[in-house]
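Here the complex is missing a single protein chain, while all its other protein chains stay put.
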Amino acid sequence: MALFDKIEVTPRDAATSAAIDGALSIRRVSKVYDPDGAGVVAVQDCSVEIAPGEFVAIVGPSGCGKSTLLNVLAGFDTLTAGEILLDGNPLASVSRPPQPGPDRVVVFQHGALFPWKTVLENIMYGPLRQKTMTNAAAEEKALDLLRRCGGLDTVASSYPAQLSSGMQRRVEIIRALMNEPKVLLLDEPFRAMDSVSKATMHRHLLEMYSLCRKTIVFITHDLEEAIYLADTVIVMTTRPGTVKKVLKISLPRPRLPQMMSSHEYLEIKRQVAEGVHEEAKKAFERGEREHA
Amino acid sequence: MRSSSAFVRWRKGLNWRGAVAVASFILLWQLLVRFKVPGFETIPTLSDVFSTFWTKYMLSAKYWKAWAVSFERVGYGFVISQVLGIPIGLLLGTRQMFHDVMFSVIEILRPIPPLAWVPISILFWPTNEMSIVFITFIGAFFIIVINVHDGVRSIKKEHLWLARSLGASPWRIFQRIIIPSVIPSIAVGMTLGIAVTWNVVIAAEMIASDTGLGRLTWEGYVSNTPAVVILGMISIGLAGYLSTKLVDYAEKKMMPWRKA
Partner (left out) sequence: MRMLRNRKFWMMCAGNLGLFALWYGSVKWIPLESFRRMPDPVRVMTEWFNPNPVFGISIFVKTYYFHILYSTYRALVSFFLAVSLGVPLGILMGWNKKVREFASALLGLLQPVPPLAWVPLAILILPGEAAVIFVCFLVAFFATALNTYVGVKSIDPDYFRAAACLGASRKDVLFDVIIPGALPNIFTGLQIAMGAAWFSLAAGEMIAAQYGLGFLIMESYNLVQVPTIVIGMATLGLLGYFSSMFIRYVGGKLMRWREEAMGVKG
């Protein structure tokens, strides 16, 4: 964006930004909440490098700071140490309060389609407000995206509450893609779904991903989902949240449901599960202590 | 650590903009009166009101009697409306038959403004006191009935099913599930009710009584002493505020689980 173009690029950063858009570099980020001097460390010294177009899943027990990390990435929250670069340009640091923007759009845990706008109006919202498209062009693109994503153009004039929750989530992802973001941030978007609709949503998400290779940061506590969808799985420790394990998933794309019973998949799952369960147990025990 | 955080919280609580707003309101009032801006010639300043209070009312038994009388009326009207309204609301919510018969009757009577009942009430009740209490009662009654009714209707079906499948008797379900679930709605009804009750008592006293804070204010108007009118208004405001605090306290006692 224009704002970032003006910033001088250091030689080291220039090397990373030579690649296509969407390289995220999280460097030694910490976040301490200090409401009344208590000093809760949500994220501590967290470093991750994400390549352009990479699908990264961040897994961890609830309360491990993965949502905090996402909020910092999205620009909803400040960080207390470290810095984040997007394509070599500083996105957030201690001296630079983060700002949300259409280059990294969030899909929310509970869904945040505007209930008072129709599906089409929701999808056209971004480009119209940023004034990057005319009304007609936005409508054309929106309908085209809807059509390509499983024929959703039939519900273009419905209100979100008239759709199933799976459809709502797909529409919300399309609304994000409309802005041509560099990064797509998904905050446990399928959390409240049953396993059948979850599987359908996985298929749709993978389709969308192969359609337009955006960098995706996908937050979840569901290990199997993370391995099945992502190129890289990052396991976070419980509070203070930091990176415990980074796993490259070598399963080929396109990913298919039957892969979930392949030897390779099960082997990866076994490796990650140990780390996650250890952390989940710690978090659980601490929760018991805190409420005792 | 602790003490500094307490200090931070104290500073946050002391909202300076609010203090500025209140101070400038009082200053503006003082200035408008002092410079006799058209429309404000007859209005006393706040200091006039205080000196009136200091010299004539602070030691006057009649003034404090007015407080007592108004409080008594509000108290009776409010308590009777809760005592009758809560059971009726519960019946409306739990008994379909009762609901079908009674709900439309309540819907017919509800839109009549409480103060429109004043003349009929005076005609009907043998003493003036009873008629004022009756009007006050009307003011809070429909509010509590509707709130309790809505509260019962919005109880989660799952809670009732669970209790039934565990073999609870209807009385037990009523006691252990319906009553606790309705308490927040009762609290809302009480908060709204106490405010309306003061409103009604004040007007009823102006129309149909020779005692009470409403009457005190009205006499200020009749005798053309605006300082008394404003003194009356401030007293009523304080009285209303005190009784709201009282109701809040009662609600906190009713809902210990709301502490956090």
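Going in written order, the chains are labelled A and B, and every chain counts its residues from 1.
The criterion applied here is as follows: a residue touches a chain if its C-beta (ideal position, glycine included) is under 8 Å from a C-beta of that chain, and two chains touch if they have at least 3 such contacts.
For clarity, every value in this text was computed on a predicted model and none was experimentally measured.
Interface note: of B:Y76, B:F141 or B:W198, the residue touching the hidden chain in the full complex is B:W198. Screening A:A81, A:A112, A:M193 or A:L251 for touch with the missing chain picks out A:A112. Set against the missing chain, the residues B:A66, B:L90 or B:L115 yield one that touches it, B:L115. With the whole complex as reference, residues 15, 17-22, 25, 39-40, 42-43, 97, 100-105, 108-120, 122-126, 195, 198-200, 202-203, 206-207, 214, 217-218, 220-221, 226, 229-230, 232-234, 236-238, 240-241, 244 of chain B touch the missing chain. Listed by residue number, the positions of chain A touching the unshown chain are 74-76, 100-102, 104-106, 108, 110, 112-117, 125-126, 129-130, 159-162, 175-176, 179.
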